[in-house]
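The complex is shown incomplete by one protein chain, all other protein chains being positioned as in the whole.
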Amino acid sequence: MVQTEFVRGTKLKITYNGNELDVTYISKEEGYLTVKLQNGYNITIPENKITVLKSSEPQPVKKKSITLKHGNGIPISLITTGGTIVSAIDYDTGAVHPSTDIRKIIDRYPYMEEKYAISVREFDNILSENMQPNMWIKLAAVIKEELSKSKGVLVSHGTDTMSYTASALAFMFEKLTGPVVMVGSQRSSDRPSSDSFGNMEGAMAFSSTNVGEICISMHSGTSDDSISLHRGTRTRKMHSTRRDAFRSVSGTPIAKFRNKNIEFLSEYKEKSDEILLTGKLEEEISMIYFHPGLKGEDIEKISEGKKAIIIMGSGLGHISQSLFPSVKKVIGTGTKIVMTTQCMSGIVDLNVYSTGRELKKLGVVSAENMLPEVALTKSMYLLGNYPHEDFEQMMKVNMRGEILEREFLGDCY
Amino acid sequence: MVQTEFVRGTKLKITYNGNELDVTYISKEEGYLTVKLQNGYNITIPENKITVLKSSEPQPVKKKSITLKHGNGIPISLITTGGTIVSAIDYDTGAVHPSTDIRKIIDRYPYMEEKYAISVREFDNILSENMQPNMWIKLAAVIKEELSKSKGVLVSHGTDTMSYTASALAFMFEKLTGPVVMVGSQRSSDRPSSDSFGNMEGAMAFSSTNVGEICISMHSGTSDDSISLHRGTRTRKMHSTRRDAFRSVSGTPIAKFRNKNIEFLSEYKEKSDEILLTGKLEEEISMIYFHPGLKGEDIEKISEGKKAIIIMGSGLGHISQSLFPSVKKVIGTGTKIVMTTQCMSGIVDLNVYSTGRELKKLGVVSAENMLPEVALTKSMYLLGNYPHEDFEQMMKVNMRGEILEREFLGDCY
Amino acid sequence: MIVINSKDKRIKIGLEIHLQLSTGKLFCKCPDINSTGIKGKFTRKLFPTENESGDVDVAALQEERKNVIYEYQVTDNSCLVEADEEPPHEINAEALETALSIAFSLNSEVLNAVSVMRKVVVDGSNTSGFQRTAVVSTGGYITINGKKVGLTTICIEEDSARRVESGNNYTAFSLDRLGIPLVEISTAPDIETFQEAVDVAREIGMRAMLTGNIRRDSDAIRQDVNFSMGYGRVEIKGISKLSLISEALIAEEKRQKYLAEAVGILVERGGFNGTVLIDYTEKIGKSESKIIQKGIASGNRIYIGKLENLGGILKAGDYRIGKEIADALKLFSIGGFIHSDELPGYGLTEDEVNNIKKFLKCEEKDAIILISIPESKKDLAQDAINKRIEKLSSLNFSETRAANEDGTSRFLRPISGSGRMYPETDIPTIKINEGTLNRLNLDSPKSFDQSLLSFTKEWDISRQEAEIILATGRKKEFIELSRLWEKPREVSRILLQFVPEMERKYKRKLDYNDLKRLTEKIATKNYGRISLEIAIEQCISGKNIETVLMSDDIRPLDRSELKSIVENLRKSGDVKKENIIAKVKNETPRPVDPKIVMELYQNT
Partner (left out) sequence: MIVINSKDKRIKIGLEIHLQLSTGKLFCKCPDINSTGIKGKFTRKLFPTENESGDVDVAALQEERKNVIYEYQVTDNSCLVEADEEPPHEINAEALETALSIAFSLNSEVLNAVSVMRKVVVDGSNTSGFQRTAVVSTGGYITINGKKVGLTTICIEEDSARRVESGNNYTAFSLDRLGIPLVEISTAPDIETFQEAVDVAREIGMRAMLTGNIRRDSDAIRQDVNFSMGYGRVEIKGISKLSLISEALIAEEKRQKYLAEAVGILVERGGFNGTVLIDYTEKIGKSESKIIQKGIASGNRIYIGKLENLGGILKAGDYRIGKEIADALKLFSIGGFIHSDELPGYGLTEDEVNNIKKFLKCEEKDAIILISIPESKKDLAQDAINKRIEKLSSLNFSETRAANEDGTSRFLRPISGSGRMYPETDIPTIKINEGTLNRLNLDSPKSFDQSLLSFTKEWDISRQEAEIILATGRKKEFIELSRLWEKPREVSRILLQFVPEMERKYKRKLDYNDLKRLTEKIATKNYGRISLEIAIEQCISGKNIETVLMSDDIRPLDRSELKSIVENLRKSGDVKKENIIAKVKNETPRPVDPKIVMELYQNT
């Protein structure tokens, strides 16, 4: 049998269907060969239908090095962690992969290179669902280092767990000397329609404000005309695919960037004179989503060896009474149980119904109107850095804007 | 020591602070007595500060029996299951408890008693977080019975798990001869501001339409002027406390009730000539909320003995690659794994990123844009009634409007 | 002749004094001050519950109210709690402590635990349909002119929403006031004269002021008066000025006396047996009376009825049973109502009136009424008239009335029973620890004079200034500003003289938060009083606060700037030690330090 497997990009001369064709080899899977025709189309054909006449190894593509102009602009650090925001495409073979070549994005807004002196630091190159708490700790250290050299720090990050990372960082950094703006994209930067460019332009602008918080910079709406700055502890990815997936839950974004102009929409913490980082996190914490049919033993099993459990209860923070004995048992072993609501927004209040009052008596801690994901990272932070007996009290303290003291009706009602 | 514990409602004469007072005994807790003064106020005083001079047992309150006029109106059945919507208050002692006395609500809209011949059936009287899958099966049987006698069925239900119940019922009933409208409230009916009245008025109106689906009738907005009818398989409680907590996720409600008028907003399934109920559910199914720090062993432990696991993944339906071996192991034991998204809305698409494609290869089933809670009840239904090998294919079939074939941008962008 | 305001032995007066607190709202984190306009609107219905309104025919009231729409205007100082979309938060500790402090100050027995109740109110003034209220202490007394007037309870409660507009089946409220903490101090019915009532109210208000946490708003203090003179207890609600207390009492005494007399006449004539309204539309359709014609044109029917034995006491001299009936009808939004004591009149001719009288077989002592209403309201109206006259006939005038601006009052509702209270289950009983109670007791103002003395001493200001600060509720502001800028005398001067003067000049109020920011700036920059005064004047005159804060105008001239001015002046000649400072000031609108000027003048 003839060879039909090659290095991606190999130039081949083949016969197919009686014709001789010059093609580029792309891949082979389950007996099918995918090759690129000269007109650019890929076609996928059973290998037994073709004959390879000639092949020549592809020229290695020279990797372009990243060189950004360093003018007298505002010094900004960009830390890349991977994700959709910077992706590269090999037009020869069509492969798209995460990249750290920020050049592509900066190029779209040449004025940015004049305005900012951007230093790029590659932290990692992963999909954000692979981000783990121990990497948050390392990332925090890198942010501290970069922020000490610049006016603000951008962190490019996959959107899937961006708000987890943002809130974890928010707790670890008690003080910041400038904004730390996380930025991602919902359409990869290999597409002309990518939101990367706009999100990055907004993030750059936000990075030289007086904000001293961990924030997220993403599209305000589906249009490309407005970028929102959200507080890291109040943001959630609310849609799997839309550009405007990130929302400040039950609140207003900190600011909007529009027509090269920043408008502040709500209060924020100003930057400090020093960076204060407490880089410890307790990782043995899990989340449980309450639902009809959930068994007490499920709770007990997942709680084994955990320092805390975040329950996403129903409504004001309820779970079935049949689970109470297990909750009692788990709390008895010293594991903290924190109650949040799966309702997405609104407060947890264990005073209103009898089930809530019973849970309170069992020692369940209310997360007020914290987002469940934020209750998770806050628990990681508190159990990593505070005496365990202060846990309940500190959960109620609004440390980084994670608790909304007042919730409003909003403009549409 | 004198007696300070009495039956709630006992009339007492006490001395407190040098004065003689006629009060009503309410409760005693941790050495404090709560009594009602004659001006209606409760006061709570340490028991050692008072002396009880006289007591007389309370008169038993006669339980009013429910009698509704039965005119020639449209026959409607109301099945009560408990929850906030019908609650009673004992003004003497102040206790509020779930009730089945629908009279209080009907009274607010006397015209309803003319228009409908309402028959009330008490199914249960519980808080909805205690509702379990086996009760859904019983409830379905009762609904079938009632619907065979009437034009439509109302089910009053606590809001916490109302959408779980609604979607479970939706799968069990393949055909309905009239609307089954679930109705709840976010403010209990003992309050003048309760949303019970409006929700019930809307539900009554919806119950005599041609809709042949399981629906939910709740406030459209914070104002009392509009009630929405939502599809049971697309609805979610989105806020723990607001009246307009229930939303048709990523879609439009079926109809709105406003000024005693129903306006249909989107397509619905019309009622059939017969009721078709398949009343089986597989209960051994759990949900897992993916988050950074989730361990493979957590998944394995909770999957023990389960027929299926619904994972609420990140973004388009992702979980950390470190969890893949456990996912593989669990699927190897015959447990189905269904992927949904924790993003609240938007589709699961395992084709877009490499992690998704790998999960697909492992045998993870995509829930498309089904709500995670609905993926749970659908799995319960499918595994209870279909051959297990049809599971993946049936998950993709839009059986009860649980999959949105088209998602729109919405009006605000 | 009837004697008014005498020390009538039968007269018993009690007061309920409501004081708004400036601590932020009671059950959420909203401020008590609203900084902007309307952010949005929503509408609600409220469903009366069985027990809300005592004797009134509940069914009728429900029927009437079920279509009433309440509109709420959302303000900046309201959140989901005011919209009744979120359970109440924990009680505002500062508000509760203020209430307790007032209780201690008034010798009231403070409870160790506070149980919050819901008081049902369905006029729309509470989005929830109830007001949250809790007793914080019982008993207590205050001494006025050597006489002890007893207190019954002190409560802390939420203020209601502010009514801003009223239509037929529609009322609009602003949420700005809803939820502001109110301390309610109720006296026993120990007060015997109208002057005493005023004195008691003033003294209680003064004592509360000393906490420094009473709001300085026009309706921050409101009084309810309980009055009885033998015909049951009448509660007059919402008297906002001290001076109106005695006027209201005078009017009420007069009303009851004449009512009692009129009822006497009615009884003597044989009493009232109820009226039946008869549709008279066709018969009177040709009348030229505008009221009749307008009524018919809008689809009303014209009803007439005989009021047996009520002739001449509906409206004659000081007899005013007609007004009592009209008030009762107003409850059901029925406005048009004519009775024979006013007839002929309203365009009705003598003949037409006589025809009606003949039709109804009236005798001389009987009265007739005409009423223009939709057919659907006929039963309601007839019921309301009959019930009102029956109630008056019983000589038990007990009811709740609302104070009018002119000192009179109008019927509001029957006295509410205790049934309309039930516990606020969303808030667990609040235990107050002993330490807090002891501290509050110790710190509570025991008398105005004593507080004045210690305040004067602490802040080193004049007794007169201290008195004004305390009596006008400026204590909190004064202390706050004096802590920012450690010159209490200057602060006092600014607060009591300069700001009011400028406010008069520009006919414009200065926002306290702005004053605070300006003071902070001056304090941090160490600028001095002149700078602050310039800044204040610029602000009041309408300049944006940010602009003022950044402006050079408030920065005192520095040594080098002054030096060049002094040198220039010297060059122009004509300066001497006596006029140099005035001359320099003439050259610039900015603050000038005379010491430096003099130094520069003398040393060069």
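First chain written, first letter: the chains are A, B and C, and each begins at residue 1.
Note that contacts are C-beta pairs under 8 Å (C-beta built on N, C-alpha and C of every residue); 3 or more make two chains touch, one makes a residue touch a chain.
Please read these numbers as outputs of a predicted model, since none were measured by experiment.
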Omitted chain - touching chains that are shown: A, B
Touch as defined at the start, partner being the missing chain; which of A:Thr81, A:Ser163, A:Thr241 or A:Ser303 qualifies? A:Thr241
Absent-chain contact - pick from A:Asp160, A:Asp190 or A:Asp298: A:Asp190
Touching the unshown chain, subunit A contributes residues 16-17, 19, 26, 29, 32, 34, 36-46, 89, 91, 94, 96, 107-109, 187, 190-194, 197-198, 221-225, 241-243
At which residues does subunit B meet the chain that is not included here? 316, 346-347, 349, 351-352, 357, 405-409, 411, 413
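One rule holds in what follows: only the chains that are shown with their structure count from here on.
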Closest chain to global C-alpha mean, per-chain Cα centroids: B
Here the gap between subunit B and subunit C, centre to centre from mean Cα coordinates and rounded to Å, is 43
Here the gap between subunit A and subunit B, centre to centre from mean Cα coordinates and rounded to Å, is 32
Multi-partner residues in subunit C (2 or more other chains touched) are 42, 80, 83, 85-87, 425
Expected list for subunit B, residues touching two or more other chains, is 221-223, 241-242
